[in-house]
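Left out: one protein chain. Kept in place: all the others.
== subunit A ==
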């Protein structure tokens, strides 16, 4: 629905990547995409009356930068060989990725209303066999990064210069299999692998740092041999710089971007609500949440897009 010439946009980005003045326009466009992604997610949440909406609002900026700054893809051809792969290991973030896929034109806008319903292509947990643009079936946490290692090896085998991205969560870092993959990627010098951690410090049983603390993540990954960055995951300019740096790095090692995000970002009453993995939203609150997201965009000088 955006009709963006994605390949052309990438070419433009490569030309202008070092010119900081040129970043200003993209940032504003990216912020608009993030605003749309939040609205798509809230509309889907309203369909079900529930969902991992806190995570979706928190990670919307990361997804906007991923899909409208970093990734190469063809919306009408989700399996295009020349695409960058984006693997969602955190299956419960499906609502967030669907919102991004809708915004990117990979999933038709009209399907948004089917979210989580019988026979929908948008089930509550993300699965590759259901949804265009969903590269893997996540949900059993700790599988994405290892699959990404295999795909990155496969791409190199084919002589492809495309990237594999894997979005994982802070809670998922508790899975030992993630660390098997974390050891493997530098061993194979996978400079075509970019891991993204949505660090919202919230998992099923409480704050991630209390459930199974993992401090010093940058130092940990650097010690494993990764190029590691930690950024404010709700600061689009910072995200752009981090994603660009990860892609442009000329070193034979994998890259990771740890993104500190705020659950419920963009909806003040959800941001301040007692944090839980599965944020409760009452029936009458969905419209209020959407109004908040609209107001936030207006406050940034944008115009409300009531069509979505």
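To be clear about the criterion, contacts are C-beta pairs under 8 Å (C-beta built on N, C-alpha and C of every residue); 3 or more make two chains touch, one makes a residue touch a chain; residues count from 1.
Quick note on the criterion: contacts and distances are computed from a predicted model.
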Quiz prompt | Missing subunit (named according to UniProt) among the choices "Transketolase", "Nitric oxide reductase subunit B", "Tripartite tricarboxylate transporter TctB family protein" or "Electron transfer flavoprotein subunit beta" | solution = "Transketolase"
Self-check item: Touching residue (missing chain; options A:88, A:147 or A:267)
Solution: A:147
Quiz item: Any idea which of A:128, A:249, A:295 or A:308 touches the chain not displayed?
Solution: A:128
Quiz prompt | Identified contact with the non-displayed chain, of A:66, A:137, A:169 or A:261 | solution = A:137
Practice problem: Could you list which residues of subunit A touch the chain missing from the display? | Solution: 128-129, 135-137, 139-140, 142-143, 145-155, 157-158, 176-177, 180-181, 183-184, 187
